[in-house]
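What you see is the complex with one protein chain gone and the rest in place.
Entry: chain A
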Amino acid sequence: MAKGGTQIRKYRLQGAGLDLALPYLMLAPGLLIVLGVLVYPLWDGLRASTKVYRYGSVVADAGMQNYIKLWSDPQFLNSLWVTVKFVALSVTFETILGFALALFCLREFRGIRLLRTILIIPMVITPVVVAIVFRLIYASDAGMLTAISVWMGGGQVQILGSPVKAFIGLVILDVWEWTPLMFLILLAGLQSLPHEPFEAARVDGAGSWRVFADLTFPMMRPVLAIAIVLRTIDAFGTFDQVFVLTRGGPGEATRLVSIYGYDTAFKFQQTGYAAALFVTIGLVVLALAFSAVRLLRRVDAS
């Protein structure tokens, strides 16, 4: 039956005239746009990363110089360190909170629909607006924290002026915005787990901790891994929220690589150097993604 189907399909494929060209005709529009607006620029970016620019035009060949310079540039290394800290902290909290929430919501109860509906809001709000919301919370004169503190008899609260607090404030923003996504992915994962092992465990009288440690967690590992990878890749590219919330400051406390790269390109007009920076970041993220995929395959196999 299946074989017959394949044969018919093949026959149709190798039919006459227009049908033969159809797959190419269908692929062409999309591929042309992608080639023109994504792939050509990607190639162009690689080329730009080996040049020295002054005000938008090439003035010299740099070879690999831009790349070499990058690894002895304290500002770049600092931004990379800030990014790694930011991604690690945010994703860790989002995973733990999201997983806890998903476990909590696994059983149907009154109000769960409302909870899910409201949890969608933070992640669909425009990131720029999320940043505005948090500026309105953190601001020392007009902020919510200050207003609450004053109402309770305290003084002004200063968040964005202090390097440590500003960084923590940024992590909190990210956790507020993206924990819901973790929650949704992990809830879907939990709901798709088979029922039998859990029923067997209940018959055996296993406690809820045992069930979690021996059943839920191991079975959820692939979904957890995918969710963490997705979030990590996205968090690496975080730009909008920081641009609006702190612009990278105070000092360099919240200056992620994306912000440093943007400033290098558009504020300091070092186009070639910035291109090299972004190519490097792209490679890092791709390497991360591919090693995660390989890791996942191994988890699946075992």
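Observations on the model:
Quick note on the criterion: a contact is a pair of C-beta atoms (placed from the backbone, for glycine too) under 8 Å apart; a residue touches a chain by one contact, two chains touch by 3 or more; residues count from 1.
Here is the rule we go by: contacts and distances are computed from a predicted model.
Of the candidates "Methylenetetrahydrofolate reductase", "histidine kinase", "Carbohydrate ABC transporter permease" or "Acetolactate synthase small subunit", the chain left out of this view carries the UniProt protein name "Carbohydrate ABC transporter permease".
In the complete complex, the residue from A:79, A:146 or A:216 that touches the missing chain is A:146. Within the full complex, the residue among A:52, A:215 or A:244 touching the omitted chain is A:244. What chain A contributes to its contact with the hidden chain is residues 5, 8-10, 12-13, 15, 18-19, 22-24, 26-27, 29-31, 33-34, 36-45, 48, 56, 101, 104, 109, 111, 115-122, 124-129, 132-137, 139, 141-142, 144, 146-148, 150-151, 176, 180-181, 184-185, 187-189, 192, 223, 226-227, 230, 233, 236-237, 239-240, 243-244, 258, 261-262, 265-266, 271, 274-275, 278-279, 281-282, 285-286, 289.
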